[in-house]
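All protein chains of the complex are present and in place, except for one that has been dropped.
Each chain gets a letter, A and B, in the order it is written, and its residues are counted from 1.
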């Protein structure tokens, strides 16, 4: 059970790191290239710890690379939110705000897990995602209350990611932290940021879900094809 | 309207007990972003425990044209330095 949980959290971090990596050499300003790479590196570090642990718990001899490179998309357990294409900077920041605020509440509680490894990963990660949340907050405020164009784009970015919010808080069998318990503090934080930015939480009636069960968007297959092709072209090789 | 963000000077305290030292500069739209950018750009290898950012145009500097008048007069005040004074070797803790 717990290996599925570690795997799901690890997949979230891995897939989002992969998406953020796409911004490198493409950010709006050099300073932001550096910032986004820092966030991607934090997430990649979390993914490596969590996948390694998931492999140990599973006991079938799979390490972080076996899990990252040799599973097909039906076996990935990340939420759909993290696999969506990056879109423009506003979509990326909308996702960052939503996801970092969720990860913060999650890791903050996971520190108290009876599982020492998960508690240790969470203890380190909570500081990282606190910064990610702050970074996204700063940008949502500036884009929401910047120019007409940035306000319009930021609102559109929220529209894009909002149907994928509910999935974060769905029940997960074997979870150390009940996802449903994260909703209220998440709502309080994100709601306050949007209010200050002059933005409304989108009134979407849509709820996309399935990632935790391996039912993904079409986007994930392409992401994995790119990520995995070299590793899979040389089975058994060391890099 | 120009969208070039202003320049900021960055000062980092490497560890407790040391002064903030100038490490470089960066561009940021405002102070809140400047201090965050400084964290990402100048402390990503654990180089600091505290950061100051100052708008570059807020620094008042001494003028290089006046440097002789400014700094040369301090050059001959040897009596400001402890080595100027001779004391017997048996006088300790001076």
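Criterion: a contact is a pair of C-beta atoms (placed from the backbone, for glycine too) under 8 Å apart; a residue touches a chain by one contact, two chains touch by 3 or more.
Keep in mind that, in the parts below, contacts and distances are computed from a predicted model.
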Query = What name does the UniProt record list for the absent chain among "Cobalamin B12-binding domain-containing protein", "1,2-phenylacetyl-CoA epoxidase subunit A", "PadR family transcriptional regulator" or "ABC transporter permease"?
reply = "1,2-phenylacetyl-CoA epoxidase subunit A"
Key: Touching the absent chain when the full complex is considered, from A:141, A:155, A:199 or A:220   = A:141
Absent-chain contact - pick from A:31, A:73 or A:176 = A:31
Task = May I ask you to list the residues on chain A that touch the chain which is not drawn?
result = 14, 18, 21-22, 24-34, 37-38, 40-41, 44-45, 47-48, 51, 64-65, 68-69, 88-89, 141-143, 145-147, 149-150, 153, 226-227, 229-231, 234, 236-239
Task = Quickly run down the residues of chain B that touch the omitted chain.
result = 1-5, 7, 23-27, 29-30, 33, 41, 44-45, 61, 63-65
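By definition in this document, only the chains that are shown with their structure count from here on.
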Inquiry  = As a quick test, compute the distance in whole Å between the mean CA positions of chain A and chain B.
reply    = 40
Key: chain B residues within the chain A interface of the complex   = 5, 26-29, 32-33, 36-37, 40-41, 44
Key: Residue numbers on chain A that touch chain B, as the complex places them   = 29-31, 34-35, 38, 134-135, 138, 142
